[in-house]
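With one protein chain removed, the remaining protein chains of the complex are shown where they sit.
Here is chain A:
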Amino acid sequence: MIEAVRLQKHYGRTKAVDDLSFTVQPGRVTGFLGPNGAGKSTTMRMILGLDTPTGGDVRIDGQHYAQLKQPLRKVGALLDAKWVHPNRSARAHLKWLAVSNRIPVSRVQEVLEVVGLTEVAHKNAGGFSLGMSQRLGIAGALLGDPEVLLFDEPVNGLDPEGILWIRQFMHRLADEGRTVFVSSHLLSEMAQTAQDLIVIGKGQLIAQTSTEQFINDATQDTVRVRSPHAAKLREILAAHATVTDDSASGSLVVHGIPAQQIGELAAENQIVLHELSPQRGSLEEAFMQLTKESVEYHAH
């Protein structure tokens, strides 16, 4: 379990992470979601003791990362697949990692097989494609057979096959009872990978909830209504919700009240409805809706 309590990281006057508290449970894949620059990587570096928090505290099973005796046996992390020496072979890279935590060197061969890099293990990591580098990074994270795994944007730059592989892989790790914490800036990706979500924007917590709940909350409020008495209906609904015209289809788009309430209002006022359909707005729209207040750089 990972536990962050009022975690803060300030760079001068910039608050990269601001009063962030959350917990990550074992046995589940927990997504760490936020737009670029929201503070996801900074938070992960603080969890792993690379960066010192300005304030607050983050612990893994009650311990600071720096207190762990053989940290790779407890926590596996892939923060950046390019953190390898380009002129060192994949096998040598894993070998020094293994030796540093007294992990049997035979384990190197095992993890190379798990990620499918056995045949290129003797090659220099600098010549690897991004996908291969990601696999090498995952191999490194798995070396110590850790209970806790952290992945920072693991699917960035991967082809669909690689994305699917990583997704299934993370589910398997969680099913084995491990704590899996994975960051992404894509809600659509997280919707398919994570069971729980921790959503942040501008370094602050926006939501900690199950993925299902998050998507429901974020998308439930849009209803498309079509009626021959559109003008009258619009007037009535405007008192309860935000109504916009969709001129292309001649229908109304209602935000803020559920479909059944719209139906009841229409019946009370004896308005005929031709369509009453709750819209599942796209996940990305919902996500942008939630985080738009906290996006650091806007395009105008």
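Just so we're on the same page, a contact is a pair of C-beta atoms (placed from the backbone, for glycine too) under 8 Å apart; a residue touches a chain by one contact, two chains touch by 3 or more; residues count from 1.
What we mean here is this: contacts and distances are computed from a predicted model.
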Chain not present in the shown complex, as UniProt names it (candidates "ABC-2 type transport system permease protein", "Glucose-6-phosphate dehydrogenase assembly protein OpcA", "AtpZ/AtpI family protein" or "Tripartite tricarboxylate transporter TctB family protein"): "ABC-2 type transport system permease protein"
Residue among A:H85, A:R172, A:H240 or A:H274 that touches the chain left out of view: A:H85
Quick one: say which of A:A66, A:L164, A:A238 or A:V272 touches the chain that got left out. A:A66
By the contact criterion defined above, which parts of chain A meet the unshown chain? Give residue numbers in ascending order. 45, 48-52, 65-68, 71-72, 77, 79-80, 82-89, 92-93, 95-97, 99-102, 140
